[in-house]
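A single protein chain has been removed from this complex, and every other one stays in its place.
Chain IDs A and B follow the sequence of writing; residue 1 opens each chain.
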Amino acid sequence: MALTVPEKGWFQTKIAKDEKAWIIIALIVCLSLFVLMAGWHVVGKQNASSIVYDTSPDEFYKLSQANWRKYKIGEEEGIPVVKPPAGSDVFILATTWRWEPILVLKKGAEYRFHISSMDLVHGFSLQPLNMNFVIHPQYDYVLTFKPTSSGDFRIICNEFCGFGHHTMIGKITVEE
Amino acid sequence: MFMKCDLTGFNVDKRVIPLIKANAVAATVSLLLAVTAALLVLLTRWQVIHLLPVDWYYRILTFHGLVALVVWVVFWEMAGLYFSSTVVLNARQIAPWLGWLSFVLMVAGTGICAFTILTGRADVLFTSYAPLKANPLHYLGIILFAVGALIVCGLFFANLIVAKKEKTYGDGPLPLFTFGLLTAAILAVGTLLPGAVIFVPTFLWSLGLIETMNSTVYRIVFWGFGHASQQLNVAAMISVWYLVAFLAVGGTSINEKVSRGAFFLYLIGINLASAHHLLTDPVPSPSWKVFNTGYFMYLAVLASMIHAFAVPSAIESAQRRRGFTKGLFDWLKNAPWGNPAFSSTFLALVGFGFIGGITGVVNGMEQTNMIVHNTLAITGHFKGTVVIGTTLTFMGVTYYLLPLIFRKKISFFSLAKIQPWVTWIGIAMLSIGFSIIGYLGVPRRHWDITFSGGPFTYTFPEIADLFWVVSVLGGTIAFIGVLIWVFVVVSTVFFGKPVKSKADMDTQMPIVSQPPALEHHKGFVAPGTFVLTLIFIATFIIYATLNWGWLSALWEVR
Partner (left out) sequence: MVEDKTSFLERLLDRPIALLIMSNAIFAVSYFIWGVMKVWTTSPIPEALKETILGGK
């Protein structure tokens, strides 16, 4: 009774058959979810990385510039276009309100993305795939991507970062 | 100091009634402000109207988030804590003046926040992720509000201890409703303390007394407050479900041990779920994420599923004992649908389970979170929990508070009867619409999804346009639903006819007597509920499979 003290012996009352069956089903589902989540780290190909480094905006900016200089192939809208070789480190810089550089990647190759912010927290949202990560200042988030589809992709910011938030959009091209 | 309630037989401390009324009134005003802001936000996001300019969009969004997610629900819960720790227990209110002090703190905190937000001094959204900085007053307002609410939690515990000592409610454990709210109060302490812990240094940082704020530590501690505060809503909402099942059909949990055990599981695991806000963050590590969102192997999810059986089975069992035994669902067909508290509760239960619950569990898994993080799907999810669940439930049980606490007959009762349905349909459309749009990639909290002024453009899949229409339509319907509720409540409080006797109450909001006791039998006690829960689990498995299928088609990442 929701408004009164339970009757004596409430703790010893046997659980009804249907309720017991339901609890067992629910428990099995919960355990499966847990196993799925942990197991995907072993068998699955999509897992957020465990690699992260402390950095500073200054240091990360310097590394990015050095990295882009090596692989720069042009410029678009004042943003460097960078084509890193397969298997290399790739630096992506989030600044209010800009994603740099524009990347040209190859389908099926692996790249170690280093992503960090110069100022606020930003959201790295890869469209139209819809893969989303949170990017912090002071942290170098290392995510190893392997593009499995080709075409034109966009990085949009999906964490509020001021009134220009909606203008923060970048580009990745994946070649066959 | 005490008076005997002629409707319920409870011994009521007269000093607590104005406290309950004040908090309920504050809650109602907040809800009205919150939904008005919500409509403005929604009409801006729909690019066809794009109502507000960019600065006002984020300002109104900040206001909406804070008032809807914290102010409205917490004020309501304060009323619930007073009610459940005094009236229900025939107990006295300890130090009512402290209650008034906390009320003043909470109102002042809300006022300060509203002022800083609406004057453009805190364009940081509800989450105010550092290093985004607001005026110090904004953080001060939140701290005052949290301290006020913490004091009420303290009073609640004090009331319980004194009531037990003075044996006001008989010899034995607390009634289930109060035990549920005890769970909520414990979770509230766990959420308000981190709230104070994170906003005090943020306040000092905003004043310039602390040099830097670590953005990851801020997010960990903020979500210890921001999400856990929604978990206490869940506990409070489910307590109300048990209460309404009892008042409206005389239903009691078919096994008190199971229901209490489920609340106990909440106490162990549910606050750890805050970790699912950080699933796509660089830190903390995957082991921390899996362990915490595994809620100690999903103990809290298990608990919610147990309640999902226990509440409808309480109703079913009572109805069957009353003679509605035909088939699987005769009990449901003959339930008191004309009682708006009952219809609100049942609709909230279905909506919370099928929309909020399913999306919540799947979106909260470490890997599938990658697909929806910070997209509109998250907004869709919590419309399916905080609004269709908690808000609808609180609105519904208010129909009992009006005659019992305010002693007024409900005005425009026929409007009250349709209100739960209107609100439910609207929110369901909004929630499902937002979820689908989110899966298509549309970000949450974004002024212009055509990216005007950016170096590139991007167009979301066209099908999103259709679901924008569904969402805007749903949001508008839900807004009307809330307006109906506010209209009914306000006209009842100010112009309603007084409730003079039990007969006055019985014509609208009867407190139903207990059905005959359950005869010993071997079969299923609640076969209808069992079938409903099986449908639920099937829906859940389909939704989870779709998500994991989608995930496996994405770029590889490690």
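In this text, a contact is a pair of C-beta atoms (placed from the backbone, for glycine too) under 8 Å apart; a residue touches a chain by one contact, two chains touch by 3 or more.
From a predicted model like this one, the values you see are computed outputs, not experimental measurements.
What shown chains does the left-out chain touch?
Contacts of the omitted chain with visible chains: A, B.
Where the complex has a chain not shown, which of B:Ile17, B:Val234, B:Leu272 or B:Val489 is the residue touching it?
Only one of B:Ile17, B:Val234, B:Leu272 or B:Val489 touches the chain omitted from view, namely B:Leu272.
So one chain is hidden, and I want to know which residue out of B:Gly65, B:Pro96, B:Gly224 or B:Gly475 touches that hidden chain in the complete assembly.
Considering the complete complex, B:Gly224 is the one touching the chain left out.
Using the touch definition up top, pick the residue from A:Ser32, A:Thr55 or A:Thr173 that touches the left-out chain.
A:Thr55
Can you say which of B:Leu39, B:Ile60, B:Ile143 or B:Leu160 touches the chain missing from this structure?
B:Leu160
Just checking the interface: what residues of subunit A touch the absent partner chain?
11, 52-55, 59, 62-63, 66-67, 70, 89, 91, 139-140
Residue-wise, where is subunit B in contact with the chain that is not depicted?
Touching the missing chain: residues 157, 160-161, 173-174, 179, 182-183, 186-187, 189-190, 193-194, 214, 216-217, 220-221, 224, 228, 260-261, 264, 267-269, 271-272, 274-275, 278, 283-285, 288, 291-292, 296.
Just so we're on the same page, only the chains that are shown with their structure count from here on.
Cα centroid separation between subunit A and subunit B, in whole Å?
Inter-chain centre distance comes to 29 Å.
Hey, which residues of subunit A end up touching subunit B in the complex?
1-6, 8, 10-11, 13, 15-19, 21-23, 25-27, 29-31, 33-34, 36-38, 40-41, 44-50, 52, 76-79, 97-98, 119-121, 123, 125-141, 143-149, 154, 156-171
Mind listing the subunit B positions that touch subunit A in their complex?
Touching subunit A: residues 54-55, 58, 88, 123-125, 127, 129, 131-132, 169-177, 214-216, 219, 239, 242-243, 245-246, 252-258, 278-283, 285-286, 289-290, 293-294, 297-299, 301-302, 305-306, 309-310, 313, 361, 365-367, 370-375, 439-441, 443-449, 451-458, 460-461, 514, 522-527, 529-530, 533-534, 537, 540-541, 544, 548, 551-552, 554-558 of subunit B.
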